[in-house]
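What follows is one structure encoded as structure tokens, with my remarks underneath.
Shown here: the complex without one of its protein chains, the others still in place.
First chain written, first letter: the chains are A and B, and each begins at residue 1.
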Amino acid sequence: MGILAGKKVVIIGDRDGIPGQAIAACATSAGAEVVFSSTECFV
Amino acid sequence: MKSVIKGASYILAHTPDMVLHNGTTQTTERIVNPDSEYLKELPGHIRSYEQVLSYWPNQVYIGNKTPDELAAVEQPWYDKTCDVSDRYGKFGQIMPQEEFLLLMQACDVFDLVKLDSAFVAAHKPALAQNPVMDESILARIGDGIDGAEIARLVSEEHSEGLYHNGALVGCVNRAHDIDVNLSAHVMHENIVSKASSVLALLSAVHTTGISKDEVEYVIDCCEEACGDMNQRGGGNFAKAAAEIAGLSNATGSDARGFCAGPSHAMIEAAALVESGAYKTVVVTAGGCTAKLGMNGKDHVKKGLPILEDMIGGFAVVVTQNDGVNPEINLEILGRHTVGTGSAPQAVISSLVTDPLERAGLKVTDIDKFSPEMQNPDITKPAGAGDVPLANYKMIAALAVKRGDIAKADLAKFTTEHVLTGWAPTQGHIPSGVPYIGFAREDLLAGKITRAMIIGKGSLFLGRMTNLFDGVSFVIQKNAGSNAPAGVSEEEVKGLIAKAMKEFAATLLAQAD
Partner (left out) sequence: MDLENQKRVKEFAEQYGPENVVVLLGAAEGEASGLAAETVTNGDPTYAGPLTGVQLGLRVYHVCEPEIKQEFDPAVYDDQVSMMEMVLDVDDIVNEMTSIREQYCKY
């Protein structure tokens, strides 16, 4: 069984890494439910 | 006719006490963890004015050292001393805190900034020596008030303290008893932004030699908001700063877009000039107190000095085409649109390769890319990596994908078309624009023919949208310019020498 399918996913993206929305698209494609997506900024 | 870059100014103000009292990392820590080790250790990591003067990236920012010279210095830079430690540079200056506090008072028109009379007396002569300050500014500085009254204002009237070397030397009063948008905290933040923008405007007038009366329009692109509770972001920083700077013929407005603000503002300025609406437009921004010491916890933990102790500012003068200065080419504009999405490759494509594609150009047709020029000395220890380098890797990867460069030439691309970051992490300040001053010089000298300025902005931080943003534009050699096309004298000499050697070799071979 996979790690993500059927799970609630919380996303902490990074402006200078991978942004939240991009991760959300991936997580959804794996059958997870994205309950929160945020993108942090250190600059 | 395309507009041109007449010149640019870049200024810094060293504000170590504001790191402690106004940076949000520190103010937040004081609320959630007042007895923390970080707050105890922090004062021991504050740099002196002499240290910030001899800090390599700062000397690049004001134009005394070039990005290429910086790139040749091994990182990290915080433990190295630059061989130039001048306060003034060709683009601007590094102002010490005491003068900056006086300038803040000069920029306050609502009698909100109060300074200790002894402090004013001790430091006003130094400000008077500053070559960009004129009588109109100095005349705005009052005699100051009694120190005891300042202490009372801070303890009883919610005033925001102004400190120098740890001592309370002044305060910013609230402009309203109830309105949070006019609180002492907000007024302090806004007056710092305004004062640093004024210093940038004065420096731009000074470095370009334009007459103050020539400026018809000013666009401010900082990330603060001014207004009262009925119009929180009403504006207008641009006109407020132009007033103090003595740009009497100018009006202006504020452009906002987080870190992408300066690039948006530059495109708007170029469009206003190219259309003929205004002859001279200045794009400016002051700095941000909130971001002082933003990554301080990581810096202290790793034994580094607090490197985010500088308030930044800049101004770019955009004028009608003079046949000499570099042009802003509005035919090559990159736009991150609503539909672009947030995938890093989509963002860079929209800003870099899409506009080049539309213009029939290759990635290698741009001699220098200036994306987000954050100083890696600051960002690497904080876990954000080397931001310009990450941008360059993405651009290079896209260039390979497009077939603009062969995979074998990747290394060459990442040495020739790139810059090493030198700008303080003041949000909008590092975003694309720090290179405009050097780009103008490199284009005038014929070292390069095209530079791309790229601004990116994290709109999602405002919680109004999840979208990212960005725009880019190209600065190019003036079509009417007689500057040599991309080949320096040294290069010509080198080429001739090589040809002569080959000729000699052929002769020798024939003689054999």
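Simple rule for what comes next: contacts are C-beta pairs under 8 Å (C-beta built on N, C-alpha and C of every residue); 3 or more make two chains touch, one makes a residue touch a chain.
This is a predicted model, so every value here is computed, not measured.
Participant: Given the contact definition stated above, which residue among B:A71, B:A271, B:A397 or B:L467 touches the chain not shown here?
Facilitator: Only one listed residue reaches the unshown chain, and that is B:A397.
Participant: If you put the missing chain back, which residues of subunit B would it touch?
Facilitator: 28-29, 32-33, 36, 38, 297, 341, 343-346, 348, 382-385, 390, 393-394, 397-398
Participant: If the missing chain were put back, which residues of subunit A would it touch?
Facilitator: Residues touching the hidden chain, for subunit A, are 2-5, 7-14, 16-20, 22-23, 25-27, 29-32, 35-36, 38-40.
Rule of thumb we're sticking to: only the chains that are shown with their structure count from here on.
Participant: As a quick test, compute the distance in whole Å between the mean CA positions of subunit A and subunit B.
Facilitator: Each chain reduced to its C-alpha mean, subunit A and subunit B end up 32 Å apart.
Participant: Across the complex, what residues on subunit A touch subunit B?
Facilitator: Result: residues 14-22, 25, 37-39, 41-43 of subunit A touch subunit B.
Participant: Which residues of subunit B touch subunit A in their complex?
Facilitator: 259, 294-295, 341-344, 372, 374, 379, 382-385, 387, 390, 425, 427, 430, 458, 460-461, 466, 468
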